[in-house]
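The complex is shown incomplete by one protein chain, all other protein chains being positioned as in the whole.
Now for chain A:
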Amino acid sequence: MIKAILIFNNHGKPRLSKFYQPYSEDTQQQIIRETFHLVSKRDENVCNFLEGGLLIGGSDNKLIYRHYATLYFVFCVDSSESELGILDLIQRWFFHSLEHVGNSVVTVFPLWLSQIFEEEGVLSMHKVFVETLDKCFENVCELDLIFHVDKVHNILAEMVMGGMVLETNMNEIVTQIDAQNKLEKSETFIFQSPRQDR
């Protein structure tokens, strides 16, 4: 089970939080702070697993995170999840979030690239890729996320549901998201026009 998914920036500001267990707002903020504290003091080029988030569930839990440019993507999972599998998932989610929040820069990442990551053997290659990404996008992707949290949430909802991984096939996720966006657009057209008349 995935206990929580967090995105925060280099200063610990939350950019997205999804808790699959109920916590009060205060506790949530505390967890984000604690997690940030744990993750941020780690060097680059160390492993992406971390034991002992004290606030979320005991010893069975692990933090699995990735650091892209200015953002930390953190999954708090228990032992039933595959560490490498989740890492891979974060990777894909990140790219598709970017692709879908609709920044032009994002077209730089064609779908085929992320498909390469589905064959995970290529971890070193992806490292190179992430480094390039870091250089190119500094602030860009963070701003994208900030202004489109809801969209990132929607992508996440197609990927993880109630703490369990729902779909790992990105093409399928993209199809569903596109269809939903289309549906939304058709509705927007209807409800926005009367407002303009008012």
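Criterion: a residue touches a chain if its C-beta (ideal position, glycine included) is under 8 Å from a C-beta of that chain, and two chains touch if they have at least 3 such contacts; residues count from 1.
What we mean here is this: contacts and distances are computed from a predicted model.
J.: What protein name does the UniProt record of the undisplayed chain give, "Exportin-2", "WDR63 protein", "UTP14A small subunit processome component" or "AP-3 complex subunit delta-1 isoform X2"?
T.: In UniProt, the chain that is not shown appears as "AP-3 complex subunit delta-1 isoform X2".
J.: Mind pulling the chain A residues that touch the left-out chain?
T.: Residues in contact with the chain left out: 1, 14, 16-18, 20, 22, 24-26, 28-29, 42-43, 45-51, 80, 82-85, 87-88, 119-121, 123-124, 127, 146-147, 149-150, 153-154, 157, 161-169, 172, 176, 179-180, 183-184, 187-188, 191, 195, 198.
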